[in-house]
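Excluded from the complex is one protein chain; the other protein chains are retained at their positions.
A, B and C are the chain letters, set down in written order, and residue numbers restart from 1 in every chain.
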Amino acid sequence: MSVDPMTQDWSEVEAALEKAFSAAMQLYTERGFAGQFGFGRRPAVVTIDLANAWTRPGNVFTCDQRKMNEEIIPGVQRLQKAARANGHPVIHVTTAYQNTNPKDPNSDLGIWPAKSPLLEMKQSDDNELWKIDSRIAPIDGERVIIKKNASGFAGTDLHNYLTSIGVDTVLITGVTASCCVRATVQDALANGFRPVAVKECVGDRIPAAVQYNLFDINAKLGDVRTVDECVDYLSTINMRNI
Amino acid sequence: MSVDPMTQDWSEVEAALEKAFSAAMQLYTERGFAGQFGFGRRPAVVTIDLANAWTRPGNVFTCDQRKMNEEIIPGVQRLQKAARANGHPVIHVTTAYQNTNPKDPNSDLGIWPAKSPLLEMKQSDDNELWKIDSRIAPIDGERVIIKKNASGFAGTDLHNYLTSIGVDTVLITGVTASCCVRATVQDALANGFRPVAVKECVGDRIPAAVQYNLFDINAKLGDVRTVDECVDYLSTINMRNI
Amino acid sequence: MSVDPMTQDWSEVEAALEKAFSAAMQLYTERGFAGQFGFGRRPAVVTIDLANAWTRPGNVFTCDQRKMNEEIIPGVQRLQKAARANGHPVIHVTTAYQNTNPKDPNSDLGIWPAKSPLLEMKQSDDNELWKIDSRIAPIDGERVIIKKNASGFAGTDLHNYLTSIGVDTVLITGVTASCCVRATVQDALANGFRPVAVKECVGDRIPAAVQYNLFDINAKLGDVRTVDECVDYLSTINMRNI
Partner (left out) sequence: MSVDPMTQDWSEVEAALEKAFSAAMQLYTERGFAGQFGFGRRPAVVTIDLANAWTRPGNVFTCDQRKMNEEIIPGVQRLQKAARANGHPVIHVTTAYQNTNPKDPNSDLGIWPAKSPLLEMKQSDDNELWKIDSRIAPIDGERVIIKKNASGFAGTDLHNYLTSIGVDTVLITGVTASCCVRATVQDALANGFRPVAVKECVGDRIPAAVQYNLFDINAKLGDVRTVDECVDYLSTINMRNI
């Protein structure tokens, strides 16, 4: 990859956005936007595309590695530990396809490959790209949900599953802010859940994309809360005693 | 409204974003993002929330009025005219609720009012806020779809309807870029359609929000095409002769 | 209507089915089918197509009038009263279309009219056919959900709405057993809810159709419980005190 936005200086655009968002948030709050849903009575922790294609270097989907290694992975480890300790579901969502030949009518790629470089995401045992990063991998029968589009809810049983176990709050982490995380937040809201984007645990390839997508999410679609707040929340509700 | 982002100078943030997006797009294209779906064989024109609460001044949902009056409404008028001339569906999506008491379990507000100022969007005959702006209003039995969340597909029959008539390309216009338009684009893609955001016909309250959401859409979720291109496309396919 | 299955003698077929079902249920229970979900912690009462086209005489959709007047309507009245007394949602689902011209691409009829006589179900103020029967009509801001296909969940916000208010048990009544009621039971199950078909409150045009569809439902898809059991259940959970 000859271009690496990570080596560029993003301070100018971040400062400009910060200033713009300050004015915008004043408008939003005056008009009644950017309220908070608050945490509900039963949470689940969901990771979006924290599979090797996104978490590790050298792939077309590779995300900002500093953020991934220093913030997202450690934060998700804390969330998963707190959830497991108290009997909350830990759900791992990734992206893969059974048939990656876009010319085959039997292919499950759909139309997305015309826009996005998906052809290497074959759901085969010997392909590590779609498998969850080993640092935050599923244990003890935790669910791995394979999606084929941006949202963890699109074409999966996630809504039905969460309904069946009475979850009302979905803590969402992963990548990318500008696509699959935001799409999952939006669908969680549309489907009737309280979506929470965990601030330190949402990444992208472009730093500004985290900034402006979390801004939109907080204003309109979901709460943005810190890892500390979410770990505290997960610890206050112990499903093992219910 | 004491704060009006429209009277602020957005040139600095727009210039900073433009520069940032230039670097980001270089990364995207090198990695295989930002491809184009292209127009399909059967289109539909969809307007999102071009109802009086958004198109007219003085409401909490009011959008950038210059853009609305000078670009969005005239552009949508051209799209609707071209679609009607050739037998393509013209679909009007708006937002309204049968019961706007958030404490009533029978209310269809869901959880969104905690985040967004929806309580005035009562679906009653004497409330003009949810009705489609008269300048681009439905004619001749065109559909008005009432949604309750961001996306035009969420909790509506839009996917089923478009499947039943064989549409494969959805031209999406309206407001806002940072919420309902982007959500509709995303769901159109997830549901298997080619989404097209019509460039001049997508608005918001905050100018930068149009800029960065169309950037994300073009990179990952849908094509961004001009009104001219879309009108030409609508004119090339005449369903009345098929 | 020159043919009236209600005036025919159904005792022979009912007796034959009863005998057949006795053997079939022995197989089912030996193999582990026909278990019971039991009532959950939060119910909603849903009526399917108890609109005038189905409840009143003289229409193509008219159902068995003896059953309607002597069992379904009185039973639903009891269920609604119990639900209202304790703060449970009372939801009225009916079927109607904005544009009933099947040749218009803007029509919301979809493909169903080729199979079913839907053309008179226009959603207009002066059409009484799609409106809920006045004996069990909505009060106090209760929801009326307009569907366009068989299931109350298909193309509506019913799943999202029930998720948003934490319902886990759906008491289903109405007509017809062989189409819209069964479809709603099936979708309630698929979506993660406990479906309960209220035995006396499910009707059809053909008596045997109630018998064999409730048999299949009980064996595979939902519990079949009496009005008395359901009224008792609704009375044990008082959401007004929570």
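FYI, a residue touches a chain if its C-beta (ideal position, glycine included) is under 8 Å from a C-beta of that chain, and two chains touch if they have at least 3 such contacts.
These figures come from a predicted structure and were not determined experimentally.
Engineer: Any idea which chains on screen the missing one touches?
Structural biologist: Per the touch rule above, the missing chain touches A, B, C.
Engineer: Out of A:94, A:149, A:169 or A:191, which is the one that touches the chain we can't see?
Structural biologist: Among A:94, A:149, A:169 or A:191, only A:149 touches the chain that is not shown.
Engineer: Give the residue, chosen from C:51, C:206 or C:227, that touches the chain omitted from the document.
Structural biologist: If we include the chain that is not displayed, C:206 is the one touching it.
Engineer: Can you work out which residue in B:44, B:60, B:121 or B:190 touches the chain that's missing from view?
Structural biologist: Looking across B:44, B:60, B:121 or B:190, the contact with the absent chain belongs to B:190.
Engineer: Using the touch rule from the top, list residues of chain A that touch the missing partner.
Structural biologist: Residues 87-91, 98-99, 101, 104-108, 110-111, 140-144, 148-149, 154-161, 164-165, 239 of chain A touch the chain that is not shown.
Engineer: Extract the touching residues of chain B with respect to the undisplayed chain.
Structural biologist: Residues touching the hidden chain, for chain B, are 159-166, 168, 190-193.
Engineer: Mind pulling the chain C residues that touch the left-out chain?
Structural biologist: 1-5, 8, 10, 12-13, 15-17, 19-20, 23-24, 26-27, 30-38, 60-61, 110-117, 149-151, 154-155, 178-179, 183, 186-187, 189-194, 205-206, 208-209, 212-213, 216, 219-222
In this text, only the chains that are shown with their structure count from here on.
Engineer: Suppose chain centres are the mean of their C-alpha atoms. Which chain sits farthest from chain A?
Structural biologist: Computed centres place C farthest from chain A.
Engineer: Hey, how far is the Cα centre of chain B from the one of chain C, in Å?
Structural biologist: From the centre of chain B to the centre of chain C is 35 Å.
Engineer: When the centre of a chain is set as the mean of its C-alpha atoms, what distance in Å lies between chain A and chain C?
Structural biologist: The separation of the two C-alpha centroids amounts to 38 Å.
Engineer: Identify all positions of chain C at which a residue touches two or more other chains, and write them in rising order.
Structural biologist: Within chain C, the residues that touch at least two other chains are 159-161, 164-165.
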